[in-house]
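To start, the structure under review is shown below, and the notes come after it.
Note that this complex is displayed minus one protein chain, with the remaining chains in position.
Letters A and B mark the chains in the order given here, with residues in each chain numbered from 1 onward.
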Amino acid sequence: MEAYTGYFLYILSLLTVGGIYAIFALGLNVQWGFAGLFNAGIVGFAAVGAYTYALLTTAESPFHIGGFGLPLPVGMAVAMAMSALIAGIIGLICIRLRSDYLAIATIGIGEIIKLILKNETDITNGPRGINKIPRAWEHFSEERFYTSWPMSWFGTPENWEAFFDGLPNWYWQPLFAGTIVLVVFIIYKMLERARLSPWGRMMTAIRENEPASRAAGKDVTRRRIEAFVIGAAIMGLGGALFAQHLRLIEPTNTFDPSKVTFLVWVMLIAGGSGNNKGAILGAYLIWTIWSASELLISGGIALISSTFDTLDPSILATRAGFLRMMLIGILMQVILQRYPGGILPEVRPASPKATKTTAGPTGD
Amino acid sequence: MTTPVLSLNNLKAGYGQTEILHDLSMHVMPNEIVAIIGPNGAGKSTAMKSVLGLLNIREGSVELNGEAITDTPAQKVIEKGISYVPQTNNVFVNLSVQENLEMGAWTRPHGVEDRLAEMYDLFPDLSEKRGQAAGSLSGGQRQMVAMAKALMVDAKILLLDEPTAGLSPKYRGEIFSTIQKIKETGVPILIVEQNAKQALGVSDRGYVLVDGANRHEGTGAGLAADPEIARMFLGGGH
Partner (left out) sequence: MWDAFGFEFVNFYFIPGLVLGCIYALGAIGITLTFGILRFANFAHGEIMMSGAYLTWTIMAILGAAGLALHPLVALIPASVLVIVLFLATDRFFYKPFRKADTIKVVMASFGMMLIIRSAVQVIWGPNQITFVPGIAKPNPTLQALTGDIGMMILMPNKHIWIFAGTIVLVVALGYLLNRTRIGKAMRAVSDSPDLAHVTGINVDMVIRATWIVGGICATAAGVFLVMDTQMLETTMGFRMLLPMFAAAILGGIGKPYGAVFGGLVIGLAEELSAYPWIGDAPLLSPGYKTGVAFAIMVIMLIVRPQGLFKGRSF
């Protein structure tokens, strides 16, 4: 029975973290898959979302500004707005230029955001980070929530304590995982509608033939900024949920570009950029591989270090972690070259452009 | 009968899926200037690019002195002695005039000095501007640089894509007289032109292209005098 609970909780954690990555991947899909915008600073938008959420929802703390103890949904909404705002500013500056510049600028903004988080210690507590971030469902069992409105309406603190004591300590896990899966589903549904709407078809047309779209009087730059901002808002939400999942965030290791930005790219490319289902599938698949390979490698290391006792298992473990990263990088290159469409290649909505392509390039 | 320097035989070609040339045949004999004229979108430039292997040839062949060069990559075609001057962006703007000519000689690196001297003879205007960036020259002078650059390789044939497009009448005349001077050095020329009347004036023969196929052909003077062609393209003659 104990063992089954362990497996059950492992699967729940895969669903949770895979789901958070799926949200990032869906956000990236709006930017890259729909609009062809290269965002190399996903980590920055995730960090903005996570810190905004953390500062707004944590209890008051002497270490950082706030926390403001606001309700969780408010924190998540503002996290989205902040991330969108930053994307809007970058978009206004870079989107008219070629995609390479946007890539450079976004990788820059990712670093600058981390720099600010590290240096503005009065606001963010610097490298020590923010802890005790409330996690949805689990937060109900925290004193500051059950002693205040609205929970205090339904029971006295003593009732609540007794109630939570009666639950297994992992009671929140299925609920949190379920919530994340639900959020993924809602975002998916909304993006599918957007993709099939005139807006989505215009995005496809712009991506395929920008000059023609411009000539047809479309405001290409504006549409692109919209896509960039929407994608960033989704990433901000992903960041907020990431903060909930971790409960402790700090600028350096939590927001390591290779583990956030890069992994999300691999997920989207593997799943199929331009395809929302592909983004979700890629996220879950790559996360499962990533997570399972960690278990596999640590098993392997235990075996190796027990046979060769001259090797230090802790050094092997760190090196193996990098090897895993390298293999993921190679996996991405292979997918890019051999399977550019990913597992679920993009399905084009019937585009109004298709009827206009009879005039090819002329000879003069 | 002598073999043509260049011949295009029943060519069907285009970009990707789009076919632009439907059935094109033409040839250039030694010591000849041949003009291709026709309305916009007739495939004049495409015909030229098909020689350079820049687009998909579906049927037909291209021959240089009787040797098939169909679908040969541009670099090889140029090594074989076909020199091409594109219509626009035909000089390296950040390189000096002399450096442009040196780049023209990339496939024939020996004897560059001698050929540079020949070019400055042929284009005396360029001689004094040899150290200047090509981007700082006027349109007509750039065209001269582009032609000189193309001639740096003992060209067997010179392809000119609308050499007078966008130039003032003064330069247009100058370009056409230079074209005749080039012919006198023994290089045959195939030229695509919008300024049909002037082009036919200097040409030995001409082809009229409509919808990717040749509609008429004849001597330069003959075509220029043909009333139908005059009505179709020559109009006021710009």
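In this text, contacts are C-beta pairs under 8 Å (C-beta built on N, C-alpha and C of every residue); 3 or more make two chains touch, one makes a residue touch a chain.
It should be emphasised that the depicted structure is a prediction, and the values quoted were computed from it without experimental measurement.
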In the whole complex, of A:I93, A:L248, A:A292 or A:L311, the residue touching the missing chain would be A:I93
Determine which one of B:E79, B:D125 or B:E217 touches the chain that has been left out.
B:E79
Hidden partner chain, touching residue among B:P4, B:G43, B:G104 or B:P163:
B:G104
Spell out the interface residues on chain A facing the chain that's missing from view.
36, 38, 40, 93-94, 97-101, 103-105, 107-109, 111-112, 115, 118-119, 257-258, 262, 265, 269, 315, 318-319, 322-323, 325-326, 328-330, 332-333, 336-337, 340
Could you list which residues of chain B touch the chain missing from the display?
52, 54, 74-75, 78-79, 84, 86, 89-95, 99, 102-104, 106-107, 109, 149, 153
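One rule holds in what follows: only the chains that are shown with their structure count from here on.
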Nearest whole angstrom, what separates the Cα centre of chain A from the Cα centre of chain B?
56
